[in-house]
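In this view, the complex is presented without one of its protein chains, the others remaining in place.
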Amino acid sequence: MSRTITRHPGLNLGPAHDDDATDVREELVFGFWVFMMSDLIIFGMLFATYVTMLGATAGGPTPHDVLDIRPAFTETMLLLASSFTFGMASLALKYRQGRRHLVGWLLVTLVLGLAFVGHELHEFVSMFHAGYVPSRSGYLSSFFSLVPLHGLHVTFASLWLIAILFQIAVYGIDSQVKNGLLRLAILWHFLDIVWIGIFSLVYLGGAA
Amino acid sequence: MTVTEILFGRLGWDALPFWHMLQNPTFKSVINDLIASGAGLMVVLGALVVVAGVSWLGKWGYLWREWLTSPDHKRIGIMFIVIALVMLARAIVEAVFMRAQQAVGLNGGFLTAEHFGQLFTTHGTIMVFFMGMPFLTGVINYVMPLQIGARDLSFPVLNLVSLGLTAAGAALVMVSLVLEPFSTGGWTGYAPFTELSYNPGAGVDYWIWAVSLSTFSSTLSGINFAVTIYKKRAPGMTLFRMPLFTWTALCTAILMIFGMPPLTVATGLLALDRYLDFHMFTTDLGGNMMNYVNLFWAFGHPEVYILILPAFGVFSEVFATFSGKRLYGYTVLVMATICIAVLSFTVWLHHFFTMGQSANVNAAFGIATMLIGIPTGVKVYDWMLTMYRGRVRMSVPMIYAVGFILLFVLGGMSGVILATPSVDYQVHNSLFLVAHFHNMLIPGVLFGMLAAVNYWFPKAFGFRLEERWGRRAAWLWILGFMLAFFPLYVLGMMGMPRRSVSFTNPAYLPWTVIAGIGALVALAALACLLLQLWVSVRDRDHNRVFAGDPWDGRSLEWATSAPPPEYNFPVIPEIYGRDAFMLEKDGGTPFQAPTQYQDIVMPANSAMGVIIGAAGFAAAFALTWYMWWLVVLSAVVMIGAAIARGFVRTTHYVISADEVRRTHEYWLREVEATTPIRRSQEQSGANRGRAVPPVEGAVQ
C-alpha cells in the first residue's frame, strides 16, 4: 500500500516529482477522472439500451447465435495484461527507473492494446461474414453501438500513447509528459473496467 | 458519381431558400420562400457587416489576440453571452412568426406546415441549446472564478474549445437558414419521425450535429466548472462560504457532466440509424422508438435544471444585494439546490406519461416530480424572507427578480398539475404544456440571465447599464410573457394541440390573437433591450464605475476594479466568512494594498478553440450534406490539433510583480478619489462604483 499522499485518482507520483506544475497536475488528473465518469454514463446508457434490445432480433440471429466467448476471452486477457503493463510503466515513471524502462513498458502496453483492437476487428469481420450486420436487427444494432465504441476508445488511447512516446523522444520525461501519462493510465484502467462490463454482460451473459 | 457529387455531396441548388418559389410559384410558396429568403439574407448580411466592420476598423489582429484566442475566462464568458444574445434575437423573431401564424391560423394562415415545423424546431433548439446554455455558461464563466477568488478556470484552453464548439453549433443552425432545410422534428427530434425513411432530407442531420456540438461543449464546460470550484477556491473559502451563485454553478456543472451523456447517446444512435442503417429506433427490424424517448428525457429533465439553477443563483445574489441584507436561509438554499440536482435524475418519465407503461411506474415518477416542488418552494420562501424588512431597491435586476417569483410560482403550480399522470393524460401534447414550460423557462432562465446582465454588466465593462430603458425592457418582458402564454393555458384546456400550423375551431381565435399581441410585446421588449445597450454604450462616460462596487455588493467579485484586470486579484485573498467583501467593508478593511506583490503566471493564448470550432463546424456541415472528403479532412485536423497541442511547451506567460503593483496602486488611488455614495443614490450619475461603508448597528 502506497504511503504517498494521494492528491488525485490513479497512481500518485509523490513528492519526488513535485515541481511548479504539481497543482496543475492535481487539477488535470482530477478533471480527467471527472470526464471518465461522464463517459461512464454514456457506456451505462448503452448497456441499459443493449439489455432492452436483447429481444429485438426480428427473426434474425439471437444473442446465443451471435456471441462467441472464445475471441472475447483472448481480448479480455490482452486487455488485462495491458492494464498490468501500464501499471508497471507508471511505477517505472514514479521510481525514476530510467527512460528505457518506462518506454519499454509503454511499448509492451501499446502492442497489447493494438493486438486487442486488431483481434476485435477480426471478430467483427467474421461476424459480418456470417451475416451478423447491424442492419439485420435491432439487437445487432445495439451490439454494434456498444462494443465497437469501447474498441474506438482503445484505439484513441493507443493513438494518445503513441503521441506521448513521441513527446518523450522530443522533450524527455518532462512535467507535461508525466501529466499525460497519469491521465492516459486512468483512461487505460477505466477502459478495462468497462470491458469487464462488456465481457460479463454481453458475452458471458448472452452466450450462457 | 460526378465530381460535383463528390465535392458537394447532396448539396444542390434546391437547398437555396428561394428555389422552390422559382420552380413552383404559388401564392403560398412565394410568401413562405420570401420569408425564408429574407431570413437567409439577414444571416448573409449580418456576416458581411461583421466582416466588413472589423476590416474597416482594422481590428482583426485585436479580435484574434484579445478575444478569439484569449484564455481569459472573462472574455470567453462575454463571447458566450454574445452568441446567446444573437441567437435569442433570432428565436424571438421566429416565435413572433409562429404566434402570427396562429393568430390568423383559422382554416389556413400564411405559413406552410413544413415552414411552421422548421420554425418551432429551430425556436426550441436555439432557445435551449444556443440561447439558454451559452447564456448561463457565459455568466458562470465570468462570475464564478471572481466569486471564489480564482485567477481563471482550471482548464482555460478547454474553455476556449467549449466556446468554439458552441459557436460551431450556433453557426450550423444559422447556415441552415441559407442552405435549407432544418429539421421539422421539434427540439426533441423524436424518432421514428426523424428516421431516414420518414425524413430523408438534410434537416434532421443539421439538428443532430448542431445539438451534438452543443452537447460536447456543455459537457466540457461542466467538467471545467466543477473542477474549478473543487480545486481553485481561495484559501478559507470553504464550500459553505461560497456565494450561492457559485453553489448553483457547481450543481449545474454536475448536472452537465452527468446529464449530457444520455443525449449524446440518443443523438449518436439516431445518427447511426440514419447514416449506417442501424435499427435502434426504426419501425422495422426490431427497432424501438421508445428507447429514444427514454434516452432523450433522461437528458431532458436534468437539462431543465441545468437551465434553471444558475438563474436561482443569480436571483439569490440579486435579492440579497438589493435588499441590503444577508441572504436568508443560506444553508437551506444550498441544501435545496443539492436536492433539486439529485432529484432531477428521478423524474424524466413525466415527459412521457402517456407512452403506455403501467400506472405504478407513472405514479412513482409523478410523486418524484411533485417532490421537487418542495425544495423549490423552500427557495421561494427564502427569497421572500430575504426581502422581508430589507430596504428593497427596485433596480432593473430586482424587477426581473420579483417578476420571476410571481410568475415562476404560477408555472410551478401548473407543473404540479401536470405531474399528476391522470391530468397529464388530458392535457399532454396540448398548448397547456407549452404554456407551462414557457412559464418556467421565461421567468426562470430568460429573466434570470437578463437580471445577471444588468447586475454584472458594470463589473464586466466598467459602466452601468442605462436604467430607464432597462426598466421598460423588464416590464415589457413581463407583460409580453403574460399576454403570450396565459392564453395558451386556456387553449390547452380547450384541447388545442401544440405545434398546430392551423386549426378549425373558431373558439380558439380570440386567444391566439391575444397570444400574438403578447409576442409583439415581447419583440418590443427585445427592442428595448437593444436600445438599452445602445444608450448605455453611448453614455458610458456618465456611468463609469471603475472603483468596481456600484451596488454595495457582498461577494468577492465586487472587490476588484471594473473591469477587473486579467488576473482578477493582484494577491489571492484570504476568506474569513460568507459575503467576503461585505465582511471586509464591515471591518473597515476593503481596498487594502498587499505588503508584497508577486509575479503572476497566466495561461498563454491558444488557437485551439478556433481550430476545433472551425473543424467541428466543417465536420458537422459535411456530415449533413454527405461531403465525405471534408468529414475526413476535418477529423484529421481535429485529431492533429489535439496531438500538436501535446507538443506545445510554452503554455504560460508571466506578468511581472511590478506591473501588477502599478495596476493595483493606480486602482487604489482611483478608489480613494471616488466619492462613496449611499444606496439610494446608486441609480444616479454620482454612482462611481464606491458605496458608503455600512453603518455600525444598522440593519444590513
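Letters A and B mark the chains in the order given here, with residues in each chain numbered from 1 onward.
As a working rule, a residue touches a chain if its C-beta (ideal position, glycine included) is under 8 Å from a C-beta of that chain, and two chains touch if they have at least 3 such contacts.
Basically, contacts and distances are computed from a predicted model.
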Pick from "Cytochrome bo(3) ubiquinol oxidase subunit 4", "Xanthine dehydrogenase YagS FAD-binding subunit", "Ion-translocating oxidoreductase complex subunit C" or "Assimilatory nitrite reductase (NAD(P)H) small subunit" the UniProt protein name of the chain that isn't shown here. "Cytochrome bo(3) ubiquinol oxidase subunit 4"
Cross-chain touch to the chain not pictured, restricted to A:10, A:113 or A:134, is A:10
Against the hidden chain, chain B presents residues 230, 254, 258, 262, 286, 288, 290-291, 294-295, 298, 342, 345-346, 348-349, 355-358, 360-361
Need a quick check: the contact residues on chain A for the chain that isn't drawn. 1-12, 16, 30, 33-34, 37, 40-41, 44-45, 47-49, 51-52, 54-56, 63, 69, 73, 76-77, 80, 83-84, 87-88, 91, 94-99, 172-174, 186, 189-190, 192-193, 196-197, 199-201, 204-205, 207-208
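Convention: only the chains that are shown with their structure count from here on.
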For a test of understanding, state which residues of chain B touch chain A in their complex under the given definition. 154-155, 219, 222-224, 226-227, 230-232, 257-258, 260-262, 264-265, 268-269, 272-273, 276-280, 282, 284-288, 291, 295, 298, 639, 643, 646-647, 649
Quick check on the complex: what are the chain A residues that touch chain B? 23, 26-28, 30-31, 34-35, 37-39, 41-42, 45-46, 49, 52-53, 56-58, 60, 134-142, 144-145, 159, 163-164, 166-167, 170-171, 174, 176, 180
